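So, subunit A:
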Amino acid sequence: MAAPQQQKLKVNGPVTVTANRLTDGVVVWRTAEGGWSTELNDAIVVTTAPEAIALLEAAGKRDTDAVGPYVAPVILGEGSAILPGNLRERIRVAGPTFELPA
Partner candidate 1 sequence: MKLIENGHVIADRYVRVADDEALPEGAPVLVSADRLLREGAELARRGAPVGVVWPNNRRIEAIEPYLDQLALIALVFPTFRDGRAYSQARLLRERFDWQGPLRATGNVLRDQFLYMSRAGFDQLEATKDADADAYVDELKSYTAFYQPTGDGRPTILRARLGRVAEAPAQAEAAE
Partner candidate 2 sequence: MYAYDEFDRTLLAERVTEFRGQVGRRLSGALTEDEFKPLRLMNGVYLQLHAYMLRVAIPYGTLSADQLRRMAYVARTYDRGYGHFTTRQNIQFNWIKLEELPEAMAALAEVGVHGIQTSGNCIRNVTTDQWSAATPEEVDDPRIWAEILRQYSTMHPEFSYLPRKFKIAITAADHDRAAIKVHDVGLRLHRNAAGELGFEVLVGGGLGRTPFIGKKIKDFLPVRHLLSYIEAVMRVYNQFGRRDNIYKARIKILVHEIGAEAFSAEVEKEWESIRDGALQLDDAVIADIRSRFIYPKFEKLADNPPELVEALQDERFATWYRSSIARHKVPGYAILTVSLKPVGLPPGDATADQMDVIADLAERYAFREIRVGHEQNLCLPHVAQRDLPALWRALDAAGLATPNVNLVSDIIACPGLDYCALANARAIPVAQDIARRFADLDRARGIGRLHVNISGCINACGHHHVGHIGILGVEKNGQEFYQITIGGRADEQAQLGTLLGPAVSYEEVPDLIERIVDAYLELRTNPRELFVDTVARLGTEPFKERVYEAH
């Protein structure tokens, strides 16, 4: 998965804006209220490039809450569930794919 920050923005389906929390690096998603949540289900989902760009620009205005915002694909699951859209994002949600030491 090429580092998303380096990709040209192409939106073919539902996407969110995601970043890492400044204080501890925890993965966060942009919410409809213009804040950040550690729950993917709280994320605002958009489906067009202009909407995604607008979200991204708003997220980039203030960098003391979250760092390195970018547009990430999601999959809309059953009910209102939002699921990560590719392996990289799955790992960001669920952690490494093997058992950790210790």
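These made the cut because all candidates are chains of the complex that A comes from, given by their letters.
FYI, a residue touches a chain if its C-beta (ideal position, glycine included) is under 8 Å from a C-beta of that chain, and two chains touch if they have at least 3 such contacts; residues count from 1.
Just so it is clear, the structure is predicted and the values come from calculations on it, not from any experiment.
Candidate 2 is the one that touches subunit A in this complex, out of the options 1 or 2. Interface of subunit A with candidate 2 (complex): residues 1-3, 20, 22-27, 63-64, 67-68, 86-88, 91-92, 95-98, 100-102.
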